[in-house]
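Here the complex is missing a single protein chain, while all its other protein chains stay put.
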Amino acid sequence: MTTLIAKTVSKVCVPIIILFSISLLLAGHDNPGGGFIGGVMFASAISLFYVVFGVDHIESIYKNHWDKWFAVGLLLATITGIGIMLLGYNFLRSAYVSATFPLIGEISIISTIFFDIGVYLVVIGGILHIFKEMGEDK
Amino acid sequence: MNPTMLSITIALLFGIGTFMILRRDMIKVAIGITVLSHATHMLIVTSGAFLGGKVPIITSDHESGSGIIFMDDIAAGVFAPIVPEGTEMIYSDPLVQALTLTAIVISLATTAVLLILAYRVYQEHGTTDLNEIRRLKG
Amino acid sequence: MDPFIAIILAVFLPFILAGILPAVERLVKDKIGWYASGVAFLSLLLVAVAAPEVIRGGAVQSSVQWIPSMGLNLSFYIDGLSIMFGIIVSGIGVIIMSYSNGYMSTKEDLSRYYRQLLLFMGSMLGMVFSANVIQLFIFWELTSITSFMLIGYWRNRSLSVYGATKSLIVTAGGGIFMLTGFLLLNIITGTFDIGTILQDPSIITTIKGHDLFLPALVLILIGAAAKSAQGPFYIWLPNAMEAPTPVSAFLHSATMVKAGIYLIARVHPIFSGTDAWLVLVGGLGIITMVAAGFLAFRQTDIKGLLAYSTISQLGYMMAMYGYTTYQYPGIGVASATFHLLNHATFKACLFLVAGIVAHETATRDIRKMGGLRKELPFTFIIGSIAALSMAGIPPLNGFLSKEMFYESSLEIGQLLGGPFAILIPAAAVLGGVFTFAYSIKFIDGIFLGKRRNDELPKHIHEPSMIMLIPPGFLALLVIIIGLFPSAAVTYMIEPATSGILLEKANVYVSLWHGFNAALVMTIVTFIAGIAIYTRYDAIAAWQDSFNARHTKISINYVYDSIVDGAKGKSSSFAAFMQPGPIKPYLVSLLVLFIVLGTIPLILVGGLMIPPGLAFDINIYELILLCLIVVSAVGAAVMGKYIYAVLAVSAMGYLVSLVFINLKAPDLAMTQILVETLFTIIFLLVIVKVPQTFKEHLTRSVLVKDLLISSAVFVTVLVLLLNAFQGITSPFESISYYFIENSVPLAKGHNMVNVILVDFRGIDTLGEIVVICLAGLGVYNLIKSRSDSK
Partner (left out) sequence: MILSMQHVPVILIALPIIFGSLTILFRSKSTLQKTLNIAVFSFLLALSIALLLHVWYNGILVYEVGEWGKYGILLVADLLGAGMVVLSSLISLMAMIYATDYMDRKALDSTFFPLFNLMVAGLNGIFLTGDIFNLFVFFEVLVLSSCGLIVLTGRGDHTKMADKLEAIFKYLVLNMVSIILMLVSIASLYATVGTLNMADIAVKVGYLADAGELPWHIHVIAMTFIVVFGYKAAMFPLHFWLADVHPSAPAPIHAMLSGMVIKVGIYGILRVHYLIFSESMFMLQPILIILSLVTIAVGATSAIGQYDLKRLLAYSSVSQIGYVLLGVGMGTAYALTAAIVYLVNHAIAKSMLFLTTGETLYHAGTKDMRKMGGYAGSAPFLCIIFLIGSMSIAGLPPAGGFFAKLLIFDAGLSAQFYIPIAIALIFAIFTLFYLFRTWLTIFWGEVKYCDPTEACNIRNPTTSIKVALSLLAGVVIFIGVYPEPLIALSSVIAGQLLDPQPYITAVLERSVR
């Protein structure tokens, strides 16, 4: 599969898929999408890299610890829950903040987005960790 | 979709999956479990309280005041939610979809472990024949 | 001092002082034995302090709250019986531990030895003073365990291990039966407290009329018989002789084996006066007495002889406690109690003598001994006194209690009438004859005659005074009680008998009580005993040939074949249950599911196919569902993995179409992406394993598997059709809440996502934990490879 076309195509496609996955993540609260779907999409993109270029090649360019990703994601998700408790709410209660900025307009943030980002990171990290370990195994 | 036909399909898939996990072949067992998982996911979605409505994404801000009671009053024998006569459900059940999503991701994780495990078992035992993999007995 | 405080101290001080024994050992080194005897003496004093009030005033009881939720109190019941046992236990304890100072070499693990002896003594005291049966049982099992430990004191010898195992299994196993008997008693009476039962005649009447009377009696009797080596349970006691001799003297003749007798005496008021009691207790006692007497006569090991003799003597007591009729429920109680005391004195003494002999001659085989009276004169005198007492020679104490035994045997025989008038006294005499014969054998074989063998060490000499004084003291007791029984009777036997009979008892014992039937029986016993002893060789030859012909008629044979055979049988059972491949396990899971799923249909009844099913479906949906089934079948039948994987991933994509059809866009998207990942992982794996696997499907396997699959199909289908009939009011789904509140409360329009991250956030948290675990688990799996290489 390591043809030149595949390499070229994947070099173009992967960043687009990654961007798309981020947009899925952020849009998830109102539209189809969310942390899972975004994460799985991101993971598919990178796994495309792994398949096309080979794990060793990718690793030789940039050594990545995917386990750190899911650790951070898990931490982020849990801390979100705990953080809300500091405001006097129960664990994982959603808090909604909206503010109006000049030029940008009104921006509203709901705390669950951080939870979703955590999910996103965990899914990416978990799946790619499995891929990498499996791919590296000879 | 017609729930009866869907139930028959799901049950058939259960039968087929059962047949597959009774095979001697490790990979076939893994595939059989995948079939069973797919059937289960369809089953959970089918168990939704209301099928065939709209996609559960609210397009406009929902107006509250539908008259549904969400408070339990055990003393009075009120078990929420109490839906007044004639209330029409326009969306399909979102809860089962969320449950299915959870179940899908969990089964992805476990199946991944199962597959890698099968591969490792093959490495250690040198066979995928489950009748040969019987060092632990008695 | 208040008797309770004294008794509580007497019971628990040995435990506490045994606990600090290792520390004390560091201070006093080899003299630790004297510390232990000091503790025993302290207990003896404390019991003695408690004694007068009880002897004067009868039974007293007091309790402390312990486990109120079970209605259990830590309570102590003090009466003549328990005081007598307390004095025997602690008194013999003092003697044994002093003797041990000479017997046990300083190279031995003295700390362990004395610690366990003290623990045993404490448990024994705790047992005899316990008022509630659970507490009694706890101490009872503690004596079993300490006995087990002490039998296996030389723990690296295989015979010790064998004996210890046997004793534990028989006594502790019997204890479990006994516990059940106590529980039945509790169900009948509603109390665990034996004092309460004893003090209320109406409860006793209730018990005797209850359906559970016989089971309770039998179960308790099993425990008592196991402990006292009665009936078929005797087998452990001879093997227990692997213990150091002082231990045998203390536990396996004087005290622990009497625990069963104690229990029989304790429950005597509750159960006696019934046919069951007479048949079970009396019958068991008589049979054991005669059989064990014969076996003792045949022993060549001096400790073995004493062990069987102990069994036989315990049979005496058992039989006497069993003598009961409806009018006279306690005919033999006084004589049994007196014999119990006497036996403790002469048998402990005999064991100590045997210990000296074995210690000096370095053998326990009676055939190698003889003529030791010259080398061991004091030992000879002491041993002879004790043995003659056992034989029932006047004026020693054994004579007195045997006379009483004969008298009560005659009495019960006459009361029962018919053949029993002859049979019971005859059996008693037979037991006496064997007793006489082996007692003579003990003296004659060891001390009289001339040396039969030159294997004994050259220089045999009297042991140190430390080893002579304790048995000497016991021999003195034997004579004193024999000559002046009134003191012992007044202060011990009468209170104890009153304690058992629950009324003031008058016991009259004197050395000469006229020329009566009992005396005739005694004379017959002596003559027959001498006759049998002189025919020893003929009897031995007969028994040996019998044993050679019938090796399987032996309880030991049964025990050994069970214990040794268990391993093999169990191995093959386990191999049969647990064959190895995963398939039978899966089959049993599925079959259980099917069977359990069918049970409600049979028991409750219901429609397998609910009414109102609709089968209308449009053609595209039908095609979709058919395709799913087809791809699943394809995955099942494809031989090559790659095709099977492609089929199953095709199925996955088709499932996502179903999700779209069911208005679940998030699910469909997830399903497509997940399916892609699945396929990649599958492909990653199957390129590393053989590409195919050909399973040869025999017809029977195929039929069985299809049967199970179709049963699963039917079960799931019936469940689904019934379950998916829709929710009827008032059970509207909680989903309404999410639909109503997603936007106003959770500020999200995609309800599925809102449920995932908000309403049911902790589900999602658990789920990402699962993903992390999968990652970590796969890491471990892959990295585990280098370990095995």
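Each chain gets a letter, A, B and C, in the order it is written, and its residues are counted from 1.
We take it that a residue touches a chain if its C-beta (ideal position, glycine included) is under 8 Å from a C-beta of that chain, and two chains touch if they have at least 3 such contacts.
Here the structure is a predicted model, which means the values were calculated and not measured.
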As a test of the contact rule: which chains in view would the missing one touch?
A, B, C
Touching the left-out chain: which of C:403, C:494, C:666 or C:732?
C:732
Residue touching the undisplayed chain, where the options are C:569, C:640, C:688 or C:704:
C:569
Of the residues listed, B:12, B:31, B:57 or B:113, which one is in contact with the missing chain?
B:113
Interface residues of chain C (partner: the chain not displayed)
66-70, 134, 137-138, 141-142, 144-145, 152, 155-156, 158, 160-161, 164-165, 168-169, 172-173, 176-177, 179-180, 183-184, 186-187, 563, 566-574, 577-578, 582, 584-586, 588-593, 596-597, 599-601, 603-606, 715-716, 718-720, 722-727, 730-735, 737-738, 745, 758-763, 765-767, 769-770, 772-774, 776-777, 779-781, 783-785, 787-788
Can you list where chain A touches the absent chain?
67-68, 70-72, 74-75, 78-79, 81-82, 85-86, 88-94
Extract the touching residues of chain B with respect to the undisplayed chain.
21, 26, 29, 33, 36-37, 40, 43-44, 46-49, 70-72, 74, 79-80, 95-96, 99, 102-103, 106-107, 109-111, 113-114, 117-118, 120-121, 124-125, 133-136, 138
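Note that in this section only the chains that are shown with their structure count from here on.
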If each hop has to land on a touching chain, what is the smallest number of hops from chain A to chain B?
1
If you tally contacting C-beta pairs, which comes out ahead, B-C or A-C? Let me know.
B-C
With centres defined as the mean C-alpha position, give me the chain A-chain B separation in Å.
25
Approximately how many whole Å separate the CA-defined centres of chain B and chain C?
51
Show the residues in chain A shared as contacts by 2 or more other chains, in ascending order.
30-32, 36, 123, 126-127, 130, 133-134
Touching at least 2 other chains, the residues of chain C are 665-666, 670, 674, 677, 681, 685, 749-750, 752, 756, 764, 771, 774, 778, 782, 785
The answer for chain B against chain C in the complex is residues 1-25, 27-32, 34-35, 38, 41-43, 45-59, 61-62, 64, 66, 68, 70, 79, 81-83, 89, 91-102, 104-106, 108-113, 115-120, 122-124, 128-131, 133-138
Under the stated contact criterion, what part of chain A meets chain C in this complex?
28-37, 40-41, 43-44, 47, 51, 66-67, 70-71, 73-74, 77-78, 81, 91-92, 94, 96, 108, 110, 112, 115-116, 118-119, 122-123, 125-127, 129-131, 133-137
Within the complex, chain A is touched by chain C residues 665-666, 669-670, 673-674, 676-677, 680-681, 684-685, 746-750, 752-754, 756-758, 761-762, 764-765, 768-769, 771-772, 774-776, 778-779, 782, 785
